[in-house]
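Only one protein chain is missing; all other protein chains are in place.
Note that the chains take the letters A, B and C in the order they are written out, and that residue 1 is the start of every chain.
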Amino acid sequence: MTTPSPAAGEPVVDSVLAADHALTDEEFGGLCDLLGRSPTWTELGIASALYSEHCSYKSSKIHLRRFPTRSRRVVHGPGENAGVVDVGHGWVAAFKMESHNHPSFIEPYQGAATGVGGILRDVFTMGARPIACLDSLRFGEIDGEGGARMRHLVDGVVRGIGDYGNCVGIPTVGGETGFHRSYNGNILVNAFALGVCREDRIFTATASGAGNPILYAGSRTGRDGIHGATMASEAFDSESEAKRPTVQVGDPFTEKVLLEASLEAMRSGVVLGVQDMGAAGLTSSCFEMAARGGAGVDLDLDLVPLREASLTPYEIMLSESQERMVFVTQRGQEKAVVEILSRWGLEASRIGRVTDSGRARLTFRGRTVADMPVEPLVDGAPVYDRPAAPPADLHQRQQVVACEPPEDPLRALKELLGTPELGDKTWIHRQYDSTVRSNTIVGPGSDAAVLRLKGTPSALALTSDVNPSYCWLDPRMGGRQAVAEAVRNLATVGAEPVGMTNCLNFGSPENPGIAWQLRECIEGMAEACRAFDVPVISGNVSLYNETEGEAVHPTPTVAIVGVIDRLRDVGTEGDLHLVLGCGFWRPADRVVLLGSDTGEYGGSAYQRLLHGVEAGRPPAVDLEAEAALHRLLRQSRRAGWLSGCHDLADGGLLVAMAECAIARGLGMRAAVDCGPLSLFSEGQARAIVTLPASRTEDLLAAAETHGVPAREIGEVGGDRLVLDFDGGAVDSAVDDLRRVWAEALPRAVG
Amino acid sequence: MARVLVYPRAEVLDPQGRAIEDALGRIGFDGVRRIRAGKSFEVALEAEDERQATEAVDRMCRQLLANPIVEDYTVEWVSE
Amino acid sequence: MARVLVYPRAEVLDPQGRAIEDALGRIGFDGVRRIRAGKSFEVALEAEDERQATEAVDRMCRQLLANPIVEDYTVEWVSE
Partner (left out) sequence: MKCGIVVFPGSNCDHDVYHVLNHVLGQETTFLWHQETSLEGCELVVLPGGFSYGDYLRAGSMAAHSPIMAAVRRHAEVGGRVLGICNGFQMLLETGLLPGAMRRNRDLRFLSVDVHLRVERDDLVYCSNYRCGDVLRMPIAHAEGNYVDTEEALDELERRGQVVFRYADASGQLEPGANLNGSERAIAGICNAGGNVLGLMPHPERCAEEMLGNRDGLGLLAGAVAAADGRVGALAAAGG
């Protein structure tokens, strides 16, 4: 062990400097004990990054343990760059979701773009070829004068996601977009990527075998995003501006060649481990790789390719320049990898080697600048059980406010369809290539996207969901609901859920009310995961989403992937995309409503968007009723009975029927025996399906077996949506509804 | 007429410039030391006086033509 | 250092210039008569003499930096 010496010009580290690096006195004390001395400046930077919330999960770890993470399909659970599940026929899927909230608020285009870049690298470092992305976006108010800045953010984020994914050639096949004033000061940009690979081709980010070389590949290192991980672990305040690091600029072309070259290198047989450089750059990639392999690393920082010669060791270790990877290869065989990389026009340099010291030793210009034990810094980062208590105003939030029935349900429907929240999202997703790679059977605009898996008879389905209002009113129920809705969306296309990833977006965990929300949301999600048998295989936590003390609504975004085992059971080749994409395409088909209304309005779109009220209890999620509905839907799909299916979610029954009618430009006539208010209830575990008359008996019998209430309510046909209810009727040309719905978002983003 | 030149800030990555540099190298230009790729705008405008014109163009740059977080801009006045 | 300015040719409709004109109008700049939106490149290069340098930059423009069907270019020399 060498004792590193401070370089000329570097400050001597003390507890004040440590506090500037967001280390508490205890954390700093622990670090000194671990090293047996004071850390150098470079070591302090490294430790603060590894101890940051973003890298260490110190505030969320104890809660995350509540998630179920195993099933017979799980190949790699949380802890790798992306989780991996077996999807059958010799194939596995790797997927994960990541937030890029803070950078996107500062510079929407580059922030969102580099968010997509980061998540794609997480997937292909596993050896999987990315085949699809989703994006889950939350913005603040975009209307009127005050919305100008927000409209700029919407525009930048959407262009950033599009330009990056389009250039790399990965389709964005779905996502969600919400607007709420709680995001005025902190928008959320959550990007999800899914890749597939043969089951025997999976790689992990492990450094092993003393003496094996460590190669650096991709872009050169610059001053971008130094301390991004730490910044993502702090709330915004008036000083954030000053601390702002150089913005990371995405280079999707380099990402694309890095993707191709990495996959080719991994096929070459000489690569042992691969890791991308994400948050905390070279620091986290080297420490984490070494920790996984129980090894150490020696790095010569003079060999790291730099964009500017003046970078210090501290900056080199903490830079978050994009599109960079490290490879560990068999000793003596690195040439093969270098050749592949250079054929793709990429620079590669050998920057160090694996050791069996269990330490990270960094040298720069002939001096040792850091010498730290790996394992205790990575796995031994502090874990906090932060005080948690229901927010003081919870009781007030949950006060039930009576909901007035609409005087004119058709007008209420049109008002809802005309909000950016429920309106058509085509303005967004037509900026995303959704068909490249030619797998997309159902793209954006449906409950779940469906991709065929070439070379197999099966398909993958994917969706992302969360309802932040529900979570704000009752985090446990909101957490359950997010999972339930995602699984339900998959069930509408007949897909069996195989794994979940998530992105937990919350305010500061140092606030007990928020710590409580985090714990409760996770608990609710975990309950639902267990009920539906969905393992959590990866995820990401984004805390400190607050500005001047205003936190975002709790937003635990959930993305779930499902498998449709045999597509040909569900429909014929020629109609699959219609049948699975909401459907409703055959006149005279019967319409059946599944599930029963519970008359719940807390946090509903009706209450929120039409009456400006957000109060009461969100709809209760009866896990058994949900599971029964999911089983029924999957069985009906597998039996090929359905010509269409859509679950009831935001807005309730009437909105769901309108969405179906709009989707195919076909009307329907139906009758229900309830009052006008129930048309807008968001009671859970419900869906509407269409099917040929000859199949209704089969469906109703199956529903009875599963214990799902089912009623035939009408028939497809014509060009009007007609719904009779107790004491009145809604009757509108489908085209009128379509127009209101289609114009909502383009008008709002102006 | 104002001529506005907008370039990526010096410390920010300039993927375009890099790609063009490489492309020029591939097609046989070897003397190229560096390329910066940016945007240029010619703005013809009516203004009461020079001060007002300068001020207006500057505001345009900040609000629309350049993104101060990643870009620097310069304004020159040229005859039409 | 050479500065290359590339603009859409006058007779070619320039969607970007148009969009910027519209946007400026919307946010209240009324004195703007016309905007042309183009690209600019700063090329730092080594060459034996001025003639050779000029010749090289001109060739770069024709071969890569500009598309003569839709774009015009001009080259200026500025000090670094």
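Operating definition for what follows: a residue touches a chain if its C-beta (ideal position, glycine included) is under 8 Å from a C-beta of that chain, and two chains touch if they have at least 3 such contacts.
Keep in mind that this is a model prediction, so the values were computed, not measured.
Put simply, the hidden chain is in touch with A, B, C once you look at the whole complex. Within the complete assembly, A:Asp433 is the residue of A:Glu334, A:Asp433, A:Asp465 or A:Glu496 that touches the hidden chain. Of the options A:Cys167, A:Val270, A:Ala336 or A:Ala742, the residue whose C-beta touches the omitted chain is A:Cys167. In the complete assembly, the contact with the undisplayed chain comes from C:Glu11, out of C:Glu11, C:Asp30, C:Glu48 or C:Glu80.
Interface residues of subunit A with the unshown chain, by the touch rule above, are 159, 162-163, 166-169, 251-254, 256-257, 260, 344-345, 429-438, 440-441, 452, 454, 567, 573-574, 576-578.
Touch with the hidden chain on the side of subunit B covers residues 15-16, 19-20, 23, 26-27, 37.
Counting over the whole complex, subunit C has residues 8, 11-16, 19, 63-65, 67, 69-70 touching the chain that is not drawn.
Simple rule for what comes next: only the chains that are shown with their structure count from here on.
Centre-to-centre, using mean CA coordinates, subunit A is 41 Å away from subunit C.
Annotation for subunit B: no residues touch 2 or more other chains. Those residues of subunit B lying in contact with subunit A across their complex are 8-9, 11-15, 18-19, 22, 67, 69-70.
Residues 106-107, 109-110, 219, 222-224, 246-251, 253-254, 307-308, 321-322, 345 of subunit A touch subunit B in their complex.
Taken together, the subunit C residues at the contact with subunit B in this complex read 5-7, 20, 23-24, 27, 29, 31-47, 53, 56, 59-60, 63-65.
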